[in-house]
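A short write-up of the structure that comes next.
Subset of chains shown; positions unchanged.
As written, the chain order gives the labels A, B and C, with residue 1 at the start of each chain.
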Amino acid sequence: MITADVTHRFGGFTLDVSFESSGPVVGVFGRSGSGKSTLLSAIAGVVRSPVARVNVDGVTLADRPGGVWLPPDKRGLALVTQDPLLFPHLTTRGNLTYAPGADAALTSDRGRQIVDVLRLEPLLDRNAAVLSGGEQQRVALGRALLSEPRMLLLDEPVSALDGELAREVLALLLEAKTTLGVPMLFVTHRASELLALADDCLVLDDGKLVAQGPPIDVLSRPRDVGVAKLVGVDNLLRLRVVEHDERAGITHLDLGAGLRLASPFCAAPVDTLVDIGVYAEDVILCRRAPDATSARNTLAATVTSLDAIDREVLVGLELGATPIRVRVTAGAVAELDLRLGEPLVALIKTTACHHLSERR
Amino acid sequence: MTNAEIGVVLLSLRIAALVVVVSIVPGVLTGWLLARWRSPLRFVVQGVVMLPLVLPPIVTGYVLLEALGRQTWLGRAWHELTGTHLSYSTTACVVAAAVVGFPLLVESVRLAVLGVDERLEVVSRSLGRGRSSTFLRVTLPLALPGVLTGAVLAFARALGEYGATMVLAANVEGQTRQIPLAVAALLNKPGQDAAVTRLVVMSVALSFAALLGAAACSVWQRRRRGAR
Amino acid sequence: GSGDEDGLVVYAAASLTDVAEKLVGGEGRVAVGASSALARQILEGAPADVFVSASNHWVDVVAGAGWAAGEPRVLARNRLVCIAATDSALVGVLPGDLAAALPPDARVAIADEGVPAGEYVRQSLAATGDLAALRPRLVGQADVRGVLAAVAGGHVDAGFVYRTDALASDRVVVLFELDPTTHAPVEIVGLALTAEGVELLATWSAVPARAILREAGFGVGHP
């Protein structure tokens, strides 16, 4: 359980965030420069914000201007900054055992597990200043975990780690949360990390909280263009409302060239524009329209581009007059024999069309 | 070298070493304060600390004598405590040299602390180490080159201190006659150039040894942390 | 001066600062310092026209090195005195009793070895047999002005200075004079180093100059 109410100004930038979350793991998501790191610093108490009310599990750590201001070392919040900031005059071991009591923690079973997962064993007696980027990030994380904090504040804890290691470190954090009950506030840029680890998710934009909720909700049903852009909803469409079918719970939107898209019912009047988000994965491609399908939208489409990315292919389509992107596997491309200019059928479920409320 | 000269050199060494011992803690603390304290008042402190550098050494000597002489409150308190007079004693030599060398120590530490990444101190605090623990475990070790340089400068300055010492400690054989006082006395007489040279060479050798010691110390610290 | 554009330069011993400046007046400038330092500078080619020292010692060295433009000349004589602060309990003490009259941890200021005043006083104390008893109490000062300041400031119990110095301060009293027969005569010696210096030095035998010296407490006139 964490509640925080923070206002902090830097020149032109103002962070003004107030939230309450039952956690235990809260993800912080937002574009570069949106104030994620600043929020963590303010909660950790390492910057003095004019307004800062922070309460973790019922303990008031700060209440300004109310007059309460625990110094950072009394808060028990281990902050792992974006830059690992290891103590350059100490070895890895020296860094890991830096916090009071961490000496004992390192030799405990738990400590050994941390060292193991973070692969710190071969680094223990190396000078921290000469470690590689990823090694430093792991040591910083280990140092924070071994300080046995009341709460962990993690700023992109796995950004410098490769896929395998990142997965394992996330698993370690997940375990810390479940077996030790350490609550966390962590910043990430990747939706997958959020989904894997967070129970609750804050989305920041330009210093403001623009969304909060379970990650799956925030990510899969973004209610906001900003959030949708952020989480990578691939198709953001601005379409005209053609007609409402209240009974069926459907609003029909104009795709141009006579094509219509059935979307969930919305209140926007006919002929106004609405914003719709469609994930590239949620579009199914077929050579011919299937006989029977649960998908309400069976739309004629033309292939306009094919880009291989990773083991997937991004297919550009024209639906009526509207371009959309669809992500399919390389196998599907071969199977469907996709080529530029080919006609196709795109299947889109009504529920895959997300209405977005416009901001700004 | 004559026995008297050896005595002079040993006394100088003792005084310079005591200067370092006596001033290192206040010097480091003051340097730290000046580096990290944001208040404009720090300039006043810095100005006061720098006084002994800018004052002609004789003036520093007279100021110290006025403050610590046996007629003064402080001088009497010292007499009560120790049964001896502060002025014209070895202690006076240490005081004079420490005061004159203090700005060098403080400014070295200040510069070195300015070079320590404050974010490391922030991390230390967030890991549960208080202000003083952070200072001892992070700031001080990282500022060590500055502390060592400051100590060497103060040591060297003590070996070369004449003006303030002459006034506060005067030239008392065996008690206050360190190398510069002895050299000054010798220079007053014609034909003592050889003795002067011997003493000066010793003084240079001592400070060079201190310099090398400090260098070795910082190399050792860097080696210990396995850096390049 | 000696190749210098702007007037004469007189090198004078520190203890003669005041009187040297008065003697020179507007005709040149005075450089003051320890006799030894001045002499060494002259030996290094310093642009001095006249060297005024409180002893023959360094004058002889300079003359011996061939820098003299004339004969050394005794300008005045001085005497040595023992002084104490005006409120001192030592007032009235007799020369031989000083060591015994001093309180246990008392200090006596004296000009440093090599400094003319220091040498004269040590000579005298040795001759009267008081040096051994006083030696542990002696506090060497850079020059007689240092001695005077230490006594006047109450930092020492007594000190040895020139009579002229004692007269210049109202915070000290003379306890006694040292017997002039127990040490070499205290002579203020002038040495001309250039032709202009010879001329200047000659004027210092004239009446106005002697008045200045006498006013300062020096003994002038023919020995």
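Things worth noting here:
In the analysis below, contacts are C-beta pairs under 8 Å (C-beta built on N, C-alpha and C of every residue); 3 or more make two chains touch, one makes a residue touch a chain.
Everything numeric in this text was worked out from a predicted model, so none of it was measured.
Protein chain copy numbers over the entire complex amount to A x2, B x2, C x1, going by this structure file.
Following the convention adopted for this analysis, only the chains that are shown with their structure count from here on.
Taken as a graph of touching chains, this assembly is arranged as a line, each chain contacting the next along an open chain of partners. Centrality by C-alpha centroid: the chain sitting nearest the overall protein C-alpha mean is B.
Separating the CA-averaged centres of chain A and chain C is a span of 89 Å.
Look at where the CA atoms of chain A average out and do the same for chain B: the two points lie 57 Å apart.
Across the assembly, chain C contributes no residue in contact with two or more other chains. On the chain B side of its complex with chain A, the touching residues are 117, 119-120, 122-131, 133-134, 137-138, 141-142, 221, 225-228. For chain C in complex with chain B, the residues that touch the partner chain are 34-37, 39-40, 57-58, 61, 105, 107, 109, 112-115, 138-142, 146, 149-150, 153-156.
Contact residues of chain B toward chain C in the complex are 62, 65-66, 69-71, 84-85, 87-88, 166-167, 170-173, 177, 181, 184-190.
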